[in-house]
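What follows is one structure encoded as C-alpha cells, with my remarks underneath.
The complex appears here without one of its protein chains, the remainder shown in place.
After this line comes subunit A, so read on.
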Amino acid sequence: MGNSTRLIVMSLVVIAAVGYLILTGVKQTGMQYMTVTELAGLDRAPKAEGFRLDGTVAPGSVVYDQREPKLQFKMTDGKENISVVYEGLMPDAFADGREVVVEGSYRHAERAIYASKLVTKCPSKYEAKGLGKDKS
C-alpha cells in the first residue's frame, strides 16, 4: 500500500470517526428548537426529549423560591405561553418581559418545560431605543 493511499485511509478513518461522534452527538443531545406557539399547539406528547425555546418572561408570572433555589415562570411569544420550571439561581438579568432562552425536557401532561439551562439575553434597553432621532 502506497503512502498516499495510507494517508487517504487515515484521513477517512478520522473523518468517519468524527462524523460518527457528530451524528450520535446530535441524536443524543440535540434539542428541537421551537417557538412557544408551536410547542403549546402540540396535541400529543412529542417524541423528541430535549427542547429549546425562545421567548419572553410573561409579566407577573415569576415565582422564585430563593431557598431551594427554584424558579418558575410562564414564557410567552405574545400568543401562547408555556410554564417553565428551573432549579437554580435566578440569573442576574432575569426579570419580567426579558427575552430568555430555555433548554430542557418537555412534560406534555404538565405543559411545562423542566429547564436545565436558562440564558437571559441582555436587556435591549442598553441598545439604541428611547434616545430619539439623530440630528440631521
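Just so we're on the same page, a contact is a pair of C-beta atoms (placed from the backbone, for glycine too) under 8 Å apart; a residue touches a chain by one contact, two chains touch by 3 or more; residues count from 1.
Assume contacts and distances are computed from a predicted model.
Peer 1: Name the absent chain as its UniProt record does, using one of the following: "Sugar ABC transporter permease", "Heme lyase CcmF/NrfE family subunit", "Aspartyl/glutamyl-tRNA(Asn/Gln) amidotransferase subunit C" or "Glutamate transport system substrate-binding protein".
Peer 2: UniProt lists the chain that is not shown as "Heme lyase CcmF/NrfE family subunit".
Peer 1: So one chain is hidden, and I want to know which residue out of A:22, A:42 or A:63 touches that hidden chain in the complete assembly.
Peer 2: Within the whole complex, the residue contacting the unshown chain is A:22.
Peer 1: Please give every residue of subunit A in contact with the chain that is not shown.
Peer 2: 3-4, 6-7, 10-11, 14-15, 18, 21-22, 24-26, 28-34, 52, 54, 66-67, 69, 89-90, 92-93, 95, 101, 103, 117, 119, 121-128, 131-136
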